[in-house]
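Quick one: the structure is below, and I'll ask about it shortly.
With one protein chain withheld, the remaining protein chains of the complex are depicted in position.
Naming follows writing order (A and B), and every chain is counted from residue 1.
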Amino acid sequence: MSEKARKDYTKGPSCLKGIGLTRSFGIGDKKMFAVDHVDFDFHEGEFVSIVGESGSGKTTLSKMLLGLLNPTEGEILFQNKPRDISSHAKKREYWKSMQAIFQDPFASYNVFHKIDSVLLDCINMRGGQNLSKQEKFDMMTEACSFVNLKFAELTNKYPFELSGGQMQRLMIARIFLLKPKILLADEPTSMVDACSRATILDMLLQLRDEVGMTIIFITHDIGLAYYISDTVYIMEHGKFVEYGKADEVILNPKAAYTKRLISDVPKIHEEWDLSTVELTSEL
Amino acid sequence: MKNTLKNIFHSPRFVVGFIIFVALLLTMIFYPIFNPGDPLERIGVGTFAKPGTYFSMYDATSAKTETFRLADAEENRINALLTGDARTRMIDWMSRHGDDVAGLDPADTGALMEAWGRYYEDVRLSGMTNADRVYFRRLNNSIVNSATAEELLVMEEDPETGDYAQKGTISLTDYVNTKDVANVKTLPLGTDNFGRDTLRELVSAAGVSLRVGLIAGIVATLIGLSLGLLAGYLGGVADDIIMFITNIFTVIPSFVLLILISYSISQEARGASLVAVVIGFTGWTWTCRSVRSQVISLRNRDHVNLSKLSGHSMVRIVLTDILPYIASYVVMAFILQVSAGILSEAQLSMLGLGPKTTETPTLGLMMNWAMLYSAHTNGSWWAYFPVILTITLISFSLNLMNTGLDQVFNPTLRD
Partner (left out) sequence: MGKAMLEVKNLKTKYVTRFHEDVYSVDGVSLVIEEGRSLGVAGESGCGKSTLALSMMGYYFPPLHYMSGDILIDGNNISGLAPDTVRKTILGSEIAYIPQAAMNALNPTAKIIRFVEDVIHAHDPKKTKAEIREMAEERFAILGLPKMVLDKHAVELSGGMKQRTVIAISTILSPKVLIADEPSSALDVTSQKIVIKLMRELMEKGYIRSMMFITHELPLLYNVTDDIAVMYAGQLVEVGTAKEMVFDPIHPYSHGLMGSILVPEEGTRGTNLTAIPGTPPNLKRPPAGCRFAERCKYAKPECFFAAPPEKKFEGHRMYRCIFGVDELRDIYKKEAEQQ
């Protein structure tokens, strides 16, 4: 798809909003903020990237967004209403709208369960318990064909019989079945080969375009974030140091951290300036 | 699953351990079929009969005899009479007596007999007690008797008149086939201090001890596993409380606790199963700790997060997403718990705090009895050594199986 064909999703209605969201660990002098009073506003259908290096707090933030970790402070508004996940039933309800794909496809599956059970879970979650076997089979086949997999070949197999790329695509098939409002993708391509990466990114974009899903893409790869997202949030030490439209942030960075991050990434067309490196700068 | 089993049996350690264990188990099952009866039956009246084959002398006198003229019969008889100790004392006597015994080999029965026959006289030599004199007199008599008496008479007392009537004679050359003797008893490990067949008792005791170990292992693993799962998965306050209890149980030496609990239960109520439960109840802490740490590392794995996002309940996540991952580990811990349970029972029984002594033998009780009746000081090795060997073999085989499983399940140990 070309740049022009992309719809501007950054102006849609708010889908997920954070106000002063904070998570700290430890107490007293040892207290440290993994996520330190961050504000954000993700819109419907928006492809948002959160870029940060290891230790920047992006994993903690994603767990809070998913409702797997409670914030110590601040609040999250889901579709402009305070998010309520105080009971298991309410959590279940929230997770119908909020789903995730994780970094390591090999760790994302229960190796004791067949692939079918992963997909059947999704059908059940969407209230499809009473569908006939054939209907369920058709749904799973459709979901697999969305990610270029053949369900007939996968059924009755165990996850470890697939390659990493196939596993990750199956995770997307799961999302296709669930059709949540928001998808949180936590470095879904970092453990996948470059050749399969393009396929996975294309599928994510397709999900956004066809279902109107908001996609929150967590990554350390600023080139990848620039390529795929509408909006980029740059995270350092638990804070967003800069955010805005991808073109603005990457091509015209304001924050020193963003500038450094971009200059430290090897490039193809521009000279990669090694002279900025201070060899004795760290211990 | 099939592949895992195949892998397990590819591990030489596991296979060796498994074979030893199965061999022990088969012995426990099949030996009582060949040698039935109550393992605590007191067949002997004296204590510590030596291992060997016993046949009834009464029956032998009436059995059919054959006459054999064996050249070494005489020598064998004297050899059986003269222990090594008696030989050195004989030479000692002769040298005190002033005879030339230099170069006399105590092992050379012929030369020794010749010298003894030449020099011995019934006197008390200087430096000898009267008891020594009696000893040598008796020794000489038996030597002389073994050579002189051609026949022994077998007499029968008439119950009414009190007269003796000759029933038969036993000559030096008479032999009886053991098959013709009505009562023959082979005791491979002799008898213990109560005159019980040690082997039969040992086999039965090993079975009971294994049962004690299994019950203790199951109890310890169940408690440890469920608390470990809860603490690890729930985290937070629940974790703190459970770990507090676990730490208390850890810092109080479990053996002291075991002694106190056993002591507080009266001897009468203390059956083997109850002792096993008590052992299990004191030994669960390290299973709990290690299960907890495994669960904590699994809890943050993505497949658990994904299962949560799929709306699964906590019970289901613990049972299907966590338990299978630690199952192999739990099996290994269970095996070690069984082994530890058997050893704990042995230790408790050694102190006399084991199961009550009248109904069932256990390996620990056998050791306890052997110790009380000083089997180790009077040379009755058969009363304790086979017991030690059995305990060693059981825990050795269990530990081998455990390390074998570890090799299979722990990829970092694979070669």
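What we mean here is this: a residue touches a chain if its C-beta (ideal position, glycine included) is under 8 Å from a C-beta of that chain, and two chains touch if they have at least 3 such contacts.
Everything numeric in this text was worked out from a predicted model, so none of it was measured.
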Listed residues A:98, A:216 or A:261, member touching the removed chain: A:261
Which of A:75, A:135 or A:247 contacts the chain that the document leaves out: A:247
Selected from A:35, A:139, A:175 or A:222 as touching the chain missing from the view: A:222
For subunit A, the residues touching the chain missing from this view: 1-3, 6, 53-54, 148, 163-166, 193-199, 201-202, 220-227, 246-247, 250-251, 260-262, 264-270, 272, 274, 277, 279-283
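Here, only the chains that are shown with their structure count from here on.
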Subunit B partner contacts - residues on subunit A that touch it in the complex: 66, 68, 88, 91-92, 95, 98-100, 102-104, 107-110, 112-113, 121-122, 125
Touch list for subunit B against partner subunit A, complex: 301-303, 305-313, 320-321, 324-325
